[in-house]
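A single protein chain has been removed from this complex, and every other one stays in its place.
Entry: subunit A
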Amino acid sequence: MRTSFVFSEVVTGLRRNVTMTIAMILTTAISLFLLGVGLLVVNMVGKMQDDYLGKLEVAVMLTNDISVNDKDCTQQPCSSLRSQLETTSGVETVVYENRDKGYERFKKVFESQPELAKLARPEAIPAMFRVKLEDAQRSDVIVQAFTGKAGVKKVDDQREDLDRLFGFLNGVRDAALALALLQAFAALMLISNTIQVSAFTRRTEVGIMRLVGATRWYTQLPFLIEAVVAGVIGAVASIGLLVVTKLFLLNRVLGELFAANIIPEVSMVEILFLSPILVGVAIAISALTGYVTLRLYVRL
């Protein structure tokens, strides 16, 4: 096999059909970009689940009466609530936090925003039990058992908030993957079409090749490589797009949340790890589409 021959055929092929080539590259790039976004979100949700589930707590907030009068949880109904919580199966620790301590913690959380911290009065913060579970997923046991009990104002399950966030992220993931699939379909048809056009414009050449005894492989390889080259360029463009999105969109909009470790940062390393996957997907799809097109639609 003469590689220089195949290479020059590929270059002329791509140049002859510039508009189609560009369309093919762009569609592939967008499709792979969306795939990349989907995979990054999957990654992010995974990390957040690991991070947060260990820290999740159920807050059993107590009535104003207790908040005012029972600083150490020695009186009824606070002390019996505590022992009930401690004996509930699956509960790991129970910490009583009275109003003063709660206020301290509140101030600490909002340290960086003193205006906000000033707005809150200690009177607005209830005393509470902070309950940590062995399995954070099973928080509804506590919610069901303690909601409405004497002395309990409200049971606040952090998992619900987190579930809402995960729900949102999973929605983003699904939308990205669905769009990626749709775009992949468009890319696929463009690749197939480009090869057919390409084969048609080169039919004289290919006819002569077959006549002088070139193998099917030799006549078809340039078309196949053409598709794969466009696919790889598309993949590289999609990686570029991901990097640009990180630098100019994510870092600006979510930078503070990344810094505060509230959302795990989408790092360059992650994008780097993703690149071979995207390139691989591009090669696989374009080669397969090319091969099937040549077999089914192009009589060479």
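Criterion: a residue touches a chain if its C-beta (ideal position, glycine included) is under 8 Å from a C-beta of that chain, and two chains touch if they have at least 3 such contacts; residues count from 1.
Convention: contacts and distances are computed from a predicted model.
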Identify the UniProt protein name of the omitted chain, choosing among "Pyruvate dehydrogenase E1 component beta subunit", "Ferredoxin", "Competence protein ComFC" or "Cell division ATP-binding protein FtsE".
"Cell division ATP-binding protein FtsE"
May I ask which residue of A:40, A:209 or A:237 touches the chain that does not appear here?
A:209
May I ask you to list the residues on subunit A that touch the chain which is not drawn?
1-2, 5, 204-205, 207-216, 218-219
